[in-house]
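Note that this complex is displayed minus one protein chain, with the remaining chains in position.
Here is chain A:
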Amino acid sequence: MKILVCVTSVPDTTAKISFTDGDTKFNKAGVTYITGPYDDYALSRAVELKEKLGGTVTVLNVGEADSEQVIRKCLAIGADDAIRVNCEPKDSYFTATQIATIAAQENYDLILMGRESIDFNSGVVHGLVGEMLGIPSLSPVMKLEIDGTTAKMTREIEGGKEDIEASLPLVLGCQEPIAEWKIPNMRGIMTARTKPLKVVEPVGEDLTVTEKFTLPAPKGACKMIAAENAEELIALLRTEAKVL
């Protein structure tokens, strides 16, 4: 089993979001970066499958040099080697082009990633990569078992889920509960330092350009209703908020 896991390096879920340079750049000051939480599920499942079936797990990050701490953590969790495409991933098509270019050089049985990154939330890179490689893509996958060359999966759909079978190779966008998040142990952290990390340069160009960022308008004060008059809420929702 040869698995490629694509990971993002993203601001921690509790990070304060702000912008600099006239609202044209994300303000990295004081922000901790983590592996995308969905990517973390994908990586954990990949490591479990490797432990069960043998094979290799390669981590791929499209990102700048400061995402290497996230890559090292993925290696500490159990990936064997890593590739970083040296650029800022700003556009879905461009990012998918990098992944498809790397993937086309090897015969991966599975290309796993999170269902979406938590910075741009588009959830389209797996589909783009599948199309670029001419293989099926599925997301969000919440269960994945491998039986020979067949993958048996459960995918979340609106209001439920569906069971799916397909032959490898596949591109999958993952989410919980596909696996439990793994925490690296001391031995993992030590060996991660010497595992190979290859840096390559990007190809192609962005199809979209972000001009500026804005923050949502601040929320007004919360109108409190005393518990003994709770019923008043319903009247307010109707006459004042006009949502009923």
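Here, a contact is a pair of C-beta atoms (placed from the backbone, for glycine too) under 8 Å apart; a residue touches a chain by one contact, two chains touch by 3 or more; residues count from 1.
Rule of thumb we're sticking to: contacts and distances are computed from a predicted model.
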item	value
Protein name (UniProt record) of the chain left out of view, among "Glycerol kinase", "OB-fold domain-containing protein", "Xanthine dehydrogenase" or "Electron transfer flavoprotein alpha subunit"	"Electron transfer flavoprotein alpha subunit"
Chain not shown: contacting residue from A:2, A:161 or A:195	A:161
Among A:29, A:186 or A:230, residue touching the chain not depicted	A:230
Touch residues of chain A, complete complex, unshown partner	11, 13-14, 17, 19, 37-38, 91-93, 96, 118-132, 136-140, 142, 155-167, 175-177, 206-216, 219-220, 222-227, 230-231, 233-238, 241, 243-244
